[in-house]
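One chain of protein is taken out of this complex; the other chains stay put.
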Amino acid sequence: MPAATVGQTPSLSTFVKSLKTNSIESSIELLASLLKRRQIKNSRQCALATAQLLLRVVAAERIKDPQKLIDRIRDVGRRLVAAQPREMAVGNIVRRILGVVREVIESQAGDDGSGSSAPSTPTSPAHRQSKRPMISHSFSSFTPLSHSAAMPYDMHPRPGTPMDSSASTVDGMADLAAPRRPGLASSASYASTAPQNASLLSFLEHPLGRSPAGTPPSRNSPRMTPVQSSTELNKEKIDIKAEVIDGIKELLDELEVVDTQIAESALDHIHSNETILTTTSSQTVQKFLSTAARKRKFTVIHAEAYPNDHEITHATILNGGKKSSGEDEEADERWKPLTALGITVILIPDTAVFALMSRINKVILAPHTVLANGSLLAAAGASTIALAAQAHHVPVVVLSGVYKLSPVYPFDTQELIEYGDPGKVVPFEEGDFMSKIDVQNPLYDFVDAELVSLYVTNLGGCAPSFLYRIVADHYRVEDTDLSAKTG
Amino acid sequence: MSTVAPEVTAPSAEDQKISPAELKKRAKAEKQARRAAQKDQKPEDEAQSAEPQSAAATAPGVNGEMKAHETPASALQQQQPKAEKPQKAQPPKLSKQGSQEAEPHHKRTGSQAQQMPLRRRPSQTGPPTKVAPKKESKQVELFSHLYTQPRRHTIEGVSKDVHPAVLALGFQISSYEICGSSARCVAMLLAFEEAIQDYTTPAGASLARHLTAHYLSPQIEFLKSCRSISESMGNAIRWLKKLIVEIDPSTPEQEAKDELCERIEVFIRERITITDQAIAASASNQIKNGSVVLTYAKSSIVEKTILEAHAKGTKFRVIVVDSRPLFEGKQLATSLMHAGLEIEYLPFSAISHAVKQATVVLLGAHSMLSNGRLQSRIGTASVAMQAAKRDIPVIVCCESVKFSGKVALDSIVLNEIAPAEELLLPTRSTPSKPAPKDGDEEAEAKPKALSDWKEIPRLQLLNLMYDVTPAEYIRMVICEYGSLPPSSVPVVHRLANEGM
Amino acid sequence: MPPKAKKGAPAQKSKTSEDEREEPLQAVVFADAFETTFVPFTLERPRCLLPLANTPLIEYTFDFLASAGVEEVFLYSGNHTDQVEEYFKKSKWTRPTAPFSLEIIRSNARSVGDAMRDLDQKQLITGDFICVYGDVVANLPMETAIAAHRSRREKDKKSIMTMVLREAGEAHRTKSQNLCPCFVIDPVTERCVHYEQVRPRQTPRLDIAEEVLKDHVEVEVREDLVDCGIDICTPEVLAQYTDNFDWQAPRRGFLYGVLKDFETMQLSVHTHVTSEGYAARVKNLQAFDAVSRDVVARWAYPLCPDVNMVADQTFQLGKGCVYKEDGVVLARSSVLGRKSVLGKATSVGEGSVIQESVVGRRCVIGKRVRLDGAYIWDDARIGDDTIVERAIVANEAAVGKGCHVHPGALISYGVRVADGTVVNGSSRITKAKRRRSSGAAQAGKATTDPKIVGEGGEGYELAVDDDEDEKLESLAPGDIYNMSNAALSDDSISTLDSDDEHESLDEDSKRRSSRSESFASINSDESGDTRRRAADFHHEATASIVDALQKNEDVNNIQLELQALKLSSNAEDKQVRRTVAVGLMKRIAGLVESGTSPKDAVSKTLSPNKLLIQRSVSTNKEEFSEQVEFLLYMQTDLVHRQQGDKILLFVCNVLAHDDLIEAEGFEQWWEDPRSSATEELAEVRKETKQLVDVLVASDDDDDEDEDEDDESD
């Protein structure tokens, strides 16, 4: 529509454009309202939007005190998450970026790390119990990382009652552990970083901190740099900003390449002439399959995911990437439809899944979100597919970028489900029907971890049981609960 | 799984009278036509009956048309069989003509008429013209054994022996106007009744021998060509043949025919009508106060059951899960809604949410297989599976006439493939919306629309009719012989369908 | 959202934002719809702030505008503007981060027309603008509509407006139950060629001008559309309003007018029919109910409670469309049924059952209470064992123990209903006094009526102002018709002076359906459309008279204007008469309510305006029928006015005194069966009895007898 751009309903692309011109505050407001109106939805777009926004936010901040920056990001994050709690990618990205900031600060300020994180003490479980998580399932404090705590205790001699100091161990630990932790795009192999081995011992160790002359273990001594003067700090702050921005840029790049990275491992998972079942129009899955298609011939059975995604699914099958993700972001993701690559694609209604499952060798799913315990949320119908697969002992492979991994532990799966527009099930026009009959249209399904055979992330494959570690590597304990008041 | 003829084209009241009544009325009119025709054509008849179909196909083709038009018999005679030959040469033209004829024919069958033809149109023009060359590439190899010749929606090339009533029925079936195992069965028997009444044993042949072999079988063939016949129909036919053979040759023809019709009536009543009530009665006891009944698509028995329970004053909720492309559940929901029940209507994708609330699952059947598995509308298996996982009792309501001697492990060997075009249905708009409209909607939405899937190499659409539910998901089967575990289906089958 | 959000089409370079800044998308919002459909609530709160599913209506409207990419909003507010301003001071819409600039315009406009004219003077509108009421709930994508509008307008300057309409099947709860618009559309050009309002379930007879049919090969007659009052207008529209000072309403005034003189003006109005998204107007209580249910059942997705449109909301969706805010306390044995909404810090007592209800914040629901389809607003308290069905209980109101509130009842702000009271469906209880003149006057404390609220309660039954009862019943869908007929049978004429453009015709035709012998006779001869024109005329004329009277204009001017109107819509004298009668009565009643004694009110109004009456009622000795009619009109109109009987008495007194009506006139009137057709009528005229007796003293006793009979029935 030529002249009509004024009236145009906003989307990710328009948002990103508006970022350049808008004031920060209104950009935040805008994104929040876009999320609320579901005008930006599905993990990838949310992730991109959030990252872009925070990039702006950080760029605009004048950083006096790094803690300010952290608080600022937290605050923005809180607002975004509140806008649409069920798009967890938003929260994930915010946490990742917070991680970047903390890391930068620590590597900058060395021991200041403790200082910078001290205010965030309350995030430790001891205090958290008194606070209400934003959406109550975000009982997110629960990541295994959190009890890799306390070792560094001896490094921050701090008076205080056992309680609150034991609390602060969490942060202290995390901070000091950080520098050892590789960049956020790190691979899972870094799982057990040395200081964590203290976890259980912390129970005993703490008092060392209070002992008169707690000389630290030698291997830690390098960190015993004396507290810098504030002037020093300020000097360093300058490049903190720069580094953080770089960090976010990295993150954005990761989001760009994530599908390609996942696709790289395609050939390790798909062999010749197998029959693969998939559903919805996930860009990740499509890339994955088409990569495999270059080398191997196989058959794809595609369930159409009625009533929410079928149109876009059809589009994907017919025309490949161009239109698939609706009017969303960059022109980058545009790929040929599988059929063009010589792959036979059989489109079936979701109902036929069970009937065909006995002839399928692999089910490939793309989640909406992956949860800390290895279970996942995916487009409605996924649980039926996964269950049918289990009944026929067909492996279920889940392709998920790390940005979809959420530290959230699913207490109440019901709360995670978004209910969509019943008008997609029964047209609104049918007055009698719609007024007398409850029509519901859940958008997501909860798929239990035990139904998933394998996760393939951009860091490689792993079993659902090991997911907790990858999650732990990417999120800081003190950030998992964004609603926690800091300082 | 759907209703008996009357309710079949359910939503609107008028066709309730129509379908059966229509059948009769039309038959009446056509009877004369046919009588006349046969008189004049006797000689040809003899000749062709010897010849194979192909030869026969020409003249009868005319017969068929003529009957659909109900043009007076004399009109037929004007046209020469030869004259047809060239026409038959170019199928497309013929088919077009055919579809045109099919439509006025549908029109007469009541409200559904407006939508049925439209809904059908793709497959009507489709099979003969476009698909014919490409078909190989468009068939899913896995199911190649199921791709019979495309369903018949036109009457060209129909054997002239096919009785008008049967002819009419054939089209109603192929267009889902009459849909559902028992419904089709009943309709078929009714049609046969008329056919038999119009039957005259040719000189020198005994009714018992000739009727089945030379008269009934073409009818059956025709029905098969319209849509592969259901288990219940099979059973009924088997029973009928047995019956005919048993007729004492000495009995005078008319008497014998009346006898047959008499027995058919009885069969319908005993094996289906009464049975349904019996089943509904016992199944409705499974619905308690406060229970939440989950059902899938549409089954006449389940519907009866629910209404029965409601009539008893039981307070309960119903969850109807529905699926593309037939949206049968919508009919069910609507009719239950009018009965004033509290209903929740969910798309297939929401099963997992549906079973969370459900306390009992009621399913209808296309047929019960002898290894205790349930063959029913595609998707049923998934529902049963989800329910079984949550340990919710899954109950199948099924007349014994649907019990089958066959066994099947998966849904692939035994199944039926519906025209893929059905999947092109407009999804956001009411079924009544014409299919072509949907076409352009999609077209403007994206460069290639699903509607031109045939042009896209290596893209296939698969539209199965049934799937097979493993026995372990089924807690109970309710038939007129009472409630039984799936394992004892064969027992009842012997008793009911072979025992007599 | 901020302008730039909309710049640039998706996924490709946007046009530089300058050329768009040339015409920012503007919107005009009418905070109140110039109807009284939400009385009594609108006596104390502005309509646009009434909570729908615990969110003020205006929020939905603004959210819609924001998502449509509007950049400037002008909010026209008549009633309670201070409250509106107060609200927006706090809301996010006035913050710098707001998606659009908001300007609240105080106006005493009495109709959309007035507002439009005012807007035209103010010269605020630069380009195309969207025009909506402040009660629109919609999420449909506007871009296509706007695009279409733009392209059309580029082609043809004469296409001045595009109406956005939502498809909805035949019977639809979200459509107006008792009257639905019928658009005749040229499917090719999407031009609306004819517009009428018809009653569902009646075969309407449309009178489409034959030239219309001539120059359109094909026309669609569509009755299946929800008209949610969303119009995309060009500035030309404003000009039109200004040119035609008598256009009040956008549909029956503007649209009707534009279509009528299409031949002369060549102005065209187009439609944009969408089957996507949701759109509805909370026009009256029935719509309020329907839309609330749509919103709760997520048909308006994503505009559902759990979106938490207002900053501090914390709704969460539970199973079966149950929305709870934080801090809701449910007793163990309480049952929270499907499709319910519970606001923050609301507590529900043991054994209470709530279903399909919306409960505001900080409400206290007692034990064993049953809420079925009820709307309980913030801070209300419901006593133990009380049953509330499809009814509204407004803020701070309190319903005692063991009460039963029937469907359709409205309990306004701060009212307290004593224990064990039964509130019937038609009653609307309030504490605020009725204010005729919108806005200004302060609410006088009304006297509590124990009959209604029980001993120790507070509040009184609001006198049913003739034009309202429909919509009130319509909250309880079941009994719309019988109820309204009951209400109608007596004051059929006076229903004509409804402020509500949408309902007037409806009642008009309803009157015919409910055959109250009284005045059916008068119009029974009229054909459908003359009656409608009558409706138009009467509607406008009455308004202008009352208006003029308030301004104490000179009689002659009034007379002139009346004459003009009469000619323009070649109304018959009869109608003029009716208008004058009703107009005067309205004015008087108005005065009376604002405290002046009937006597003064009457003299104040009548004495200067005798002329009017003289003109409309010929006083030649032979023909009394006109006088009789005049009296009847007054009588009927007064039936529902406060102290109507008194007024009638004084009026008659004056009339007799000034010989505007002779004794015979009165006599015939008195004898006329129609004047005592119903209880009320009889009631009203009781007072006047002596007067008449005196007047007709000369005549013999048989009148007397008749009188007896009359009163006895």
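Per-chain numbering from 1; labels A, B and C assigned in written order.
Please note the rule applied: contacts are C-beta pairs under 8 Å (C-beta built on N, C-alpha and C of every residue); 3 or more make two chains touch, one makes a residue touch a chain.
Throughout what follows, contacts and distances are computed from a predicted model.
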From the list "Gustatory receptor", "Centromere protein M", "Dynactin subunit 5" or "Translation initiation factor eIF2B subunit alpha", give the UniProt name belonging to the chain omitted from this structure. "Translation initiation factor eIF2B subunit alpha"
Given that one chain is not shown, what are the shown chains it touches? A, B, C
In the whole complex, not just what's shown, which of C:His80, C:Arg117, C:Lys324 or C:Arg685 touches the removed chain? C:Lys324
So that we can see where the missing chain sits, which residues of subunit A does it touch? 125-126, 128-130, 132-133, 136-137, 139, 141-144, 146-149, 162-163, 166, 170, 191-192, 196-197, 199-201, 203-208, 210-215, 217-218, 372-374, 409, 411-412, 465-466, 468-469
In terms of residues, what is the contact footprint of the unshown chain on subunit C? 324, 326-330, 332
May I ask you to list the residues on subunit B that touch the chain which is not drawn? 389-391
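Criterion: only the chains that are shown with their structure count from here on.
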By mean Cα position, the chain sitting nearest the middle: C
In whole angstrom, what separates the CA-based centres of subunit B and subunit C? 54
Where subunit B touches two or more other chains at once, the residues are 428-429
For subunit A, what residues touch not just one other chain but two or more? 427, 429-430, 432, 438-441
Would you mind writing out the residues of subunit A in touch with subunit B in their complex? 304-308, 310-311, 314-315, 317-319, 322-323, 337, 339, 342-356, 358-359, 379-381, 383-384, 387-388, 391, 417, 424-427, 429-430, 432-433, 436-442, 445-446
For subunit C, which residues are in contact with subunit A within the complex? 1-11, 14-15, 17, 20, 23-25, 63, 66-69, 71, 92, 95-99, 139, 141-147, 150-151, 154, 166-175, 224, 275, 278, 293, 297-299, 301-302, 307-309, 316-321, 326, 338-339
Where on subunit B is subunit A touching in the complex? 140, 142, 323-325, 330, 333-334, 337, 343-353, 377-379, 381-382, 385-386, 389, 409-412, 415, 423, 427-430, 442, 445-450, 453, 456-464, 466-468, 470
